[in-house]
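Only a single protein chain was left out; the remaining protein chains are all shown in position.
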Amino acid sequence: MAEQKVNLMAEVTLVTSFQDADPMGVIYHGNYFRFFEESRRLLMEKINYNYRDMVISGYAWPVIDSYVKYVQAIPFNHEIRITAKLAEWENYLRVDYVIYDAQSGKRMTKGYTRQVAVDMKTEEMCFASPKILAEKLEPYFV
Amino acid sequence: MAEQKVNLMAEVTLVTSFQDADPMGVIYHGNYFRFFEESRRLLMEKINYNYRDMVISGYAWPVIDSYVKYVQAIPFNHEIRITAKLAEWENYLRVDYVIYDAQSGKRMTKGYTRQVAVDMKTEEMCFASPKILAEKLEPYFV
Amino acid sequence: MAEQKVNLMAEVTLVTSFQDADPMGVIYHGNYFRFFEESRRLLMEKINYNYRDMVISGYAWPVIDSYVKYVQAIPFNHEIRITAKLAEWENYLRVDYVIYDAQSGKRMTKGYTRQVAVDMKTEEMCFASPKILAEKLEPYFV
Partner (left out) sequence: MAEQKVNLMAEVTLVTSFQDADPMGVIYHGNYFRFFEESRRLLMEKINYNYRDMVISGYAWPVIDSYVKYVQAIPFNHEIRITAKLAEWENYLRVDYVIYDAQSGKRMTKGYTRQVAVDMKTEEMCFASPKILAEKLEPYFV
């Protein structure tokens, strides 16, 4: 059975920081997760399921893998737009990210993170996402 | 009454990371806390009072203030030696740090952090450090 | 002769990140420089003297010391307002920061950083701030 499609997306525009840049004058590759984090935070706020809501629901959602494709170096003091889009959710929560140059609209980065639900009582990984996630996502079903 | 003197010190030598440097090629000023943290970790291990021991003892020890004097810029890929010394403990835990160029021995940075005990049950700040700290420190009294 | 007074201030409101919080659930003390950095960036943009302008002007402005007073722990996912105010400028650039709880207006942190001009050709520290700074600040003289 195909996965229930969901249309859930968030975006944020920000100016990159001097402190996140490395001696080459561009954002250090490990610091892109900061941008992903901020856009995913906004994505999860949309469905009222932030980190605190997760704990209340009895589930932790550790990241199980991540991928980043650095298409173009991002300078510091540079305005970027980050989008986060829910790509999969029935077995794990996959969020796809794209970073754009805010001025030119050119794509600078893409990547994803996948998270899986862990039952905080049993400390066991869930093979399917818990019902609470489906409930939160329902308004975004298409 | 004067504070009971304690002779407790730790040190660590490490090579600074590319990722902690900024576009000027030197360690970003906010990243020095990383060096302080590592030396304080070793200091606290000496008295068997690390973060987990603190929680078990019923006290959190938030940092209440910090000061850093950046005497000389620290390049990345540079070997430094960090010392942490317990400077005060009866009312709060003050640790003094010095960072040296590991090769020349020249002093590059000094600073301190002060922490205060907070009773985790009442969430109240302790005006004097709890007995557990004195017990941990006793072997280092001078 | 007293220092020429300047009325220059910037502020920014943001939501703290999960990733900047430590296992106690509050912003790690070393990460406050991230908030200071963002507000100082906005302050310097006001006088058109950001990091790139500094390099073009022939001066680097390394931080020579910093102080932070952690009045109240800042949780993650918490809305804060940061103000940066130019406090001294003739011999060094001192910026004073205050972090407020954005909702209650309560003060959570205060701190400062001091930077000094270094002539990038001679690599020598300037005892007085270079003329370029006075020119940039002139519209804000009071």
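By written order: A, B and C. Residues from 1 in each chain.
Convention: contacts are C-beta pairs under 8 Å (C-beta built on N, C-alpha and C of every residue); 3 or more make two chains touch, one makes a residue touch a chain.
Model, not experiment: these values are computed from the prediction.
Considering A:Val15, A:Ala60, A:Ala87 or A:Cys126, the position touching the chain not shown turns out to be A:Ala60 (whole complex).
Against the chain not shown here, chain B presents residues 15, 17-19, 33-34, 37-38, 41, 50-52, 76-77.
By the touch definition given at the top, chain C reaches the unshown chain through residues 18-19, 21-25, 28, 30, 76. Considering the complete assembly, chain A touches the hidden chain via residues 23-24, 26, 28-34, 36-37, 51, 60, 62-70, 73, 113.
The rule is simple: only the chains that are shown with their structure count from here on.
The two chains most heavily joined by C-beta contacts are B-C.
Measuring from the averaged C-alpha position of chain A to that of chain C gives a distance of 30 Å.
Centre-to-centre separation of chain B and chain C, using mean CA positions: 24 Å. Multi-chain contact residues of chain A (touching two or more other chains) are listed as 18-19, 76.
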